[in-house]
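With one protein chain held back, the other chains of the complex are shown just where they sit.
Let's look at subunit A:
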Amino acid sequence: MKEQKGLAFNRLAALTDEPLLKLDTKKLMPLPYLDAEPPVKPPPESWLEKYDLSLDWHSPVGVPKPKTEQEKAELVRRFLSGLGKLFDPQNNWTFLKILRLTTDYCMRCQTCSEACHVFVASGHQEIYRPTYRSEILRRLYRQYFTPSGKLLKSLVGADIELNYKLVIRLMEVSYRCNVCRRCAQVCPVGIDNGLIAREIRKLFSQEMGIAPKELYAKGTRQHLKVGSSTGMSVGGFKEAIEFIEEDIGDRTGRKIKIPVDKKGADILLIHNAGEYLSWPENPGAFAVLFDAAGIDYTLSSEPVGYDGVNYGLFCDDVELARIGLRHVQIAKKLGVRKIVVGECGHATKTLCVITDRVFPGDLSISEIPRESCLPLFWEIVKSGVIKLDPSRNNFPTTLHDSCNIARLMGIVMPQRNVVKAICPQFREMTPNGARNYCCGGGSGFAIMNELNFPQWRKKVSERMKTKQILEAFRDCLDPSQPKYVIAACSNCKGAMRDLIGHYGLWDKYRITYGGLVELIVNAMADLPKPFIELEFISNE
């Protein structure tokens, strides 16, 4: 589509319910080895009457349409109030410097665009360009908060029409970015459009309480009040542990007691609680591996302590600090030497990197270290303490890197070393490691299922990963041969389940997915039978 010059940004303020974009599978990036895919379904009339879906007919939030002029004006007023706070050193000390530099120094060269899987997979739709939302925020800030913008207006690009439609669409478009920060990797100036998407989300969450239900009301709010973003209570957690112990018995013939609340253990292991509900074999495999390797660890049954998730990372610094603080306080109370985070990318990055600077000194990383489980896996495998038989994993595997772990923490080799040691038919997908593409479920997308957002996710943000997986297995697509995508991250696994189901990759090509620790345990030579079954269970 030819973009109208100068009008590109003000399209966001168009006072119409017609969406700026209607997704059409024919215009999306083509997928190899797939002849057809399910068509895009428009939203039902009842939603269109109730919610503002005027960005692209999809939404993870579903903002009810404001009814009165007063409500519309109020949306704009609150937005502007939040925008001012984003640029205030007290209210946004957490990211202000990065935001300011990003706002002030983008050279508008668009080098970042082609690095973005969302933009490319969408068939280069302008509203998904990494710089699109940034440019609008930049222009609005200049327009309302800087002398040059007030004085010179359109000469410096301070020419955005601000109305309630723009406010709603801007919020929506901030949820069309996985905050994977691949775009920032290629920017010649070091500008970060992923950060801008997050800052916009933050404005809406921290100032207006507007965020996808799964991140906020059922996410951080539920996490802090009930104990887990899954809604799992302490009792539910204990039942899950009992179930896993039984399951371990069934799978391995071993009777393993999973340590919970063991004071003074060496390690506090924190899983994403989604694992207990969706993939209990994953914490189960941890238990088998750590037991066999003689690791002194414990889980916590304290509210928040048994769920490593921190959805504040995706949209809210206050919630981020609250949940992170609770995790570290629990570790301190247990008297463990360090925290190890299970197979969850965002939980790992949040605890090991992001929250380090929102805690007082005695909760610093120097005092209570936080680490990913992946280097520990490699230590165990490398040490030879467990006898492993790679032939037990003799099927094609490929490795998806969680952005949080690879690009944003620089943990690239330990998982590869493990995989190479235990999977004889391993092949890399391209690109990989720190240059990987997001699974499409990043920044909470994997769990955001409101309205028809899953459709957008499957069609657009998960599209590039689908292509990569198919290409990685192109030499062995024959459905008689099962294949396994390794995703050492809970949210990434959610995305894998989603895309494999949607594009029929199991039915057509016998492609399934799972964690890394399951493969290690699967290779344990002294287990009587395989730990995993190569099957695919859809969530639909």
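One rule holds in what follows: a residue touches a chain if its C-beta (ideal position, glycine included) is under 8 Å from a C-beta of that chain, and two chains touch if they have at least 3 such contacts; residues count from 1.
Rule of thumb we're sticking to: contacts and distances are computed from a predicted model.
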From "Nitrate reductase gamma subunit", "3-isopropylmalate dehydratase", "Nitrogenase" or "ABC transporter substrate-binding protein", the hidden chain's UniProt protein name: "Nitrate reductase gamma subunit"
From A:Lys27, A:Lys41, A:Arg108 or A:Lys257, residue that would touch the chain that is not displayed: A:Arg108
Selected residue (touches chain absent from view) among A:Glu245, A:Asp261 or A:Glu379: A:Glu379
Among A:Pro64, A:Gly249, A:Gly264 or A:Gly410, the residue in touch with the chain that has been omitted: A:Gly410
Contact partner of the left-out chain, one of A:Leu195, A:Ile244, A:Ile447 or A:Ile486: A:Leu195
Those residues of subunit A which, in the complete complex, touch the missing chain: 2-8, 78, 81-82, 85, 89-91, 93-98, 100-101, 104-105, 107-115, 126, 131, 135, 152, 154-157, 181, 184-192, 195, 205-209, 216-217, 220-221, 223-225, 316-319, 321-322, 324-326, 338, 352-362, 364-367, 369, 371-372, 374-376, 379, 406-414, 433-435
